[in-house]
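Here it is: the structure, laid out below.
In this view, the complex is presented without one of its protein chains, the others remaining in place.
Right after this comes chain A.
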Amino acid sequence: MASFILRKAEPKDVSDILRLIKELAKFEEMEDQVILTEKDLLEDGFGDHPFYHCIVADVPKQHQSADSHVIIGFAMYYFTYDPWIGKLLYLEDFYVMKEFRGFGIGSEILKKLSQTAVRTRCSSMHFIVAEWNKPSIDFYKRRGASDLSLEEGWRLFKIDKQNLLKLLAILHAVQNGSTAERFV
């Protein structure tokens, strides 16, 4: 199987994007964590200020997947900022369906992303990988990626909505005068 194209995702692709997000999450044993809907993807990716950008890999109909899909890979990314070095490209998701691996599609996607990063004057491309995912870690290290968690001791932290709301309560308490503080 030789032919595939990589293109910018369009609104009509959201159903396939969600399907592939769920497949990747399943591989990471986190499928139940995906609460995003097609509607979210549509609003958040194709409005005036998109929260993300997406590239999809499209094969001709005669090469469609076992379950009849022609969108067989994708990458979701957005731009972030490092106050020391400036703009960065952050790769959120990157996935090619199992039956389409080994044809260079993943490499081409990564190449396209890197070209985008260079063209938009990003200093670097960042992403996270689970430490147990050895094939992916090897894939990235072969291409010159460095593991910041190992090499520099960076740990990724998260605070979810419940605790964000608690933090907000602190703000309100302070605003209502428990310390002499003004919020503009």
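Here, a contact is a pair of C-beta atoms (placed from the backbone, for glycine too) under 8 Å apart; a residue touches a chain by one contact, two chains touch by 3 or more; residues count from 1.
Everything that follows uses one rule, which is that contacts and distances are computed from a predicted model.
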Given "SRA stem-loop-interacting RNA-binding protein, mitochondrial", "Nitrogen permease regulator 2", "Diamine acetyltransferase 2-like" or "Large ribosomal subunit protein mL37", the protein name in the UniProt record of the chain not shown would be "Diamine acetyltransferase 2-like"
Provide the residue numbers of chain A that touch the chain removed from this figure. 21, 24-25, 30, 33-36, 40, 44, 51-52, 76, 78-87, 90, 92-93, 107-108, 110-111, 114-115, 117-118, 123-132, 137, 140, 142-150, 152-168, 170-171, 174, 179-184
